[in-house]
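Just below is one structure, and these are the notes that go with it.
Every protein chain but one is kept in place in this view of the complex.
The chains carry the letters A and B, assigned in the order they are written, with residues numbered from 1 in each.
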Amino acid sequence: MIARLVEGVAPRTLAALAVLLAFFIAAPFFAGDYLLTVLILILYFAYAGQAWNVMMGFAGQLSLGHALYVGLGAYIAATLFVRFGIGPWLGLCIAAPVAALAGAFIGFLAYRFSVAGVYFAILTIAVAEFARVGFDHLTWTGASAGLFLPVAQYVHNDLWNLRGHPVMFYYILLGATVLAFVGCRALLQSRIGYFWLAIREDEEAARSAGIDTFRYKMMAVMISAAMTSFGGVIYAFYYNNLFPEQVFSISQSILIILGPIVGGVGTLFGPILGAFVLETIAESMRTLLEGVGVDLPGTNQLFFGIVLLLVVIALPEGVWPWLIRHFGLEERKI
Amino acid sequence: MIQKRHLNEARITRRTVAAGLGASATVGIFPFNVRAQSAALKVGVLLPRSGVQAGIGQDCQRGVDIAPGILKELGLPALEIINADTETKVEIARSRAEKLIGEGAQILVGAFDSGQSTAIAQVAEQKGIPYVINIAAAPQITEQGYKFVFRNFPTAGMLLSDAFANQKEVFAAAGSAPKTVVFMHVNDTFGTAMKGGIDAVMPKFDLPYKVVETIAYDPAARDLSVEIAKAKATGADALLMVSRLNDAILLTRELIKQRWSPMAILSMGPGWYEDQYLKTLGRLSDGPLSFVPWYDPNKPLSKKLDEALAKAHPGFNLNTNHVYTFEALLVAADAYKRAGSTDPTALADAIRKTNIVNNVSPGPGIQFNEKGQNDKLKNSAIQNREGKLVTVAPKVAANAKVEWPLKPYDRRA
Partner (left out) sequence: MPADIFLNVAVGGVLTGLVYGLMALGLSVIFGVVRVVNFAHGEMMTIAMYLAIALFSAFHLDPLVMLVPIALAMFAFGYLLQAGLINNFIARPEHSQFLLLIAVGIIIANVLLILFGPDAQNVQVAYAFESYQIGPLIIDTTKLYGGLAAIVVATALLGFFRYTAVGTAIRACADNYTGALVVGLDVKRLYALTFGLGAACVGAAGTILLLLFDVTPAVGPAYTLLAFVIVITGGLGSMPGALIGGVLIGLTEATAGLLFSPSAKSMFAFAILVLVLLFRPQGVMGRRAA
């Protein structure tokens, strides 16, 4: 099985990946708490971006409302914990299927009524916004006043209830990102992966070759949604408070997709690289501007926007494909 | 001795004003005044200086700007203020707090918004760095059993209790009261918390009016004509409000356009007394009563603060944002003086024993209960009058009599 996974990958690439993994595993030991917070954010967006990438990069469906799944995962797990004392891992067992169902609902509507391309994207936004306003009025989960999780302590790391030091969350997210990476690779190497490739390249041809496009597109959507909901669960237990305005908001959706698009849609490593690049740029910009003494609010977002613009103009396929071409790393771009 | 103090005063005033103006680099570049007894206390101030709440964050910043001079006058030790922008986002608030602590901040102050304050509180508690909340009303923050988080601001429940008590006082002074009100509130964190609180607290106060209808509206609403139409249709005597600044202006415009002048506008939140409301509406801004955390105009420190603000930022009325942000810094400086060291645990213990009677906010002074909450704060009733704000209740903190009822909008020039 492992042989299948690494088939076609140059040893150089494997070595590089191993070094990178080692770096991430060791990072908390020499990074300060502030850097740890930044790394946690990077891993969160790397993971969420990877989940989104399954739907977009593999099945070609542009979702601009992925915050829906984050929110569902977060609220379901958090509410079960606050109201019934059910631990987050059990909560996930309920949240992930619900998110998958929501994704299936959207996917089904899109397929049944032939909503594609931009229209599909708008549909996803509309559903996410609908959920946002809906949760704003749901008093059982706190409505717009928010849902607060009781914060116990930071001394012991309670893995079952996800209470503890940020380092615990770091390793959980690292594990999730690695699993997502390996899992996606496995999926791509499998029959499902090849069908996805066919559908993405030319759906009509795929259908005429006998591939059940509906089934495989739905699978992509549901996997993507379920994966994203796990990110939501972590979000809820890390920040310990949820507001519909923030969790379901369209800016949350946009943040999730920036990483993969900048890193390289459809590639395995793109989302991770993208999240890393963007977050580093954002933080360095903040630090740089603070150091220079510029204190005008909005300047660092402005520079961020400019950098984003330059990246999207100069590197149309993303940073990772460009790096591959320049350094000859042979990850097969699917 | 006096001469030396002068020197330090000048240096600190220049430096901290520069820091307040935002050239935070100077804090890093200029060597700060190391006196034999104590170095300046490093205070990290977290506010939303960009993003949706930018205007409010920048207003709070004005309270930070004028603090150092006054603290010096009171004989309190110097503060080295490090500003940070939470960008109105929970994730950023958290990472900024971590960064400030990493840079050596010994106390944190901030952050206006309940969500961001919660995130910062978790970091502060975990790191054992005292955190003094300037403004945030969600009750849960001081219910978590934190040992390092302190809040010198009323919870939603306290706000409401005082609001109703003050309302009864106002009705008594005015000699009349509305029999029916329509309650409008913005459907965001604050508004919903207040609505929940009202359901719990109102029955205990035996108020002369009944709420005939509750209308919740979207905080991002551009157009509130429907909401006012609905309110007008209820035929209620008065308007009970929880809103923000923009909504307050929009609502007043609609009241005028739809030709409805209620007997009174009783606001239990921000907006109706803010500078922009007064400037935008001019003479049409007179009359609304706001039941809010405020300052006691009869306390000497309030007058000092008012003068300092007028000098540094002419044209701005002293308001909640300035007062409570200033008081957070006051708490920090006072605790530092008593603790005599910058050790965070010592500071936290000192803050717990705070008892400042020479302060600005109404009530017996600044003190914290075992949950870290100042539960002795009193809230005031203020009224807009010719572009200024007067306090009409409670009597001990009042400086004017209430104008009642609201002068109809179509009869104002």
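Note that in this section a contact is a pair of C-beta atoms (placed from the backbone, for glycine too) under 8 Å apart; a residue touches a chain by one contact, two chains touch by 3 or more.
Note that this is a predicted model, so its numbers are computed, not measured.
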Task: Candidate in contact with the missing chain, chosen from A:Leu5, A:Cys93, A:Leu109 or A:Val182 - done: A:Leu109
Open item on the list: In the whole complex, not just what's shown, which of B:Gln258, B:Asn298 or B:Asn399 touches the removed chain?
Closed with: B:Gln258
- [ ] Specify the residue from the set A:Gly32, A:Pro150 or A:Gly298 that touches the hidden chain.
- [x] A:Gly298
Open item on the list: In the complete complex, the non-displayed chain touches which residues of chain A?
Closed with: 56, 62, 64, 109, 112-115, 117-119, 121-123, 125-127, 129-130, 133-134, 136-137, 250-251, 254, 257-258, 261-262, 265, 296-299, 301-302, 304-306, 308-309, 312-313, 316
Open item on the list: Under the stated touch rule, tell me which residues of chain B contact the chain that is not displayed.
Closed with: 50-52, 54-55, 58, 187, 215-218, 220-223, 225-227, 229-230, 232-233, 245-246, 249-250, 253, 256-259, 276, 280, 284, 409
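The criterion applied here is as follows: only the chains that are shown with their structure count from here on.
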Task: Chain centre separation (chain A, chain B; CA means) in Å - done: 37
Task: Residue ranges of chain B touching chain A (in the complex, touch as defined) - done: 21-26, 28, 49-50, 54, 58, 83, 85, 87, 89-91, 94-95, 98-99, 101-102, 114-115, 118-119, 122, 125-127, 138, 140, 144, 187-189, 191-193, 196, 218
Task: Of all residues in chain A, those that touch chain B in their complex - done: 32-34, 36-38, 41, 133, 136-137, 143-146, 148, 150-151, 154, 165-166, 239-241, 243, 245-246, 283, 290-293, 295-298, 301
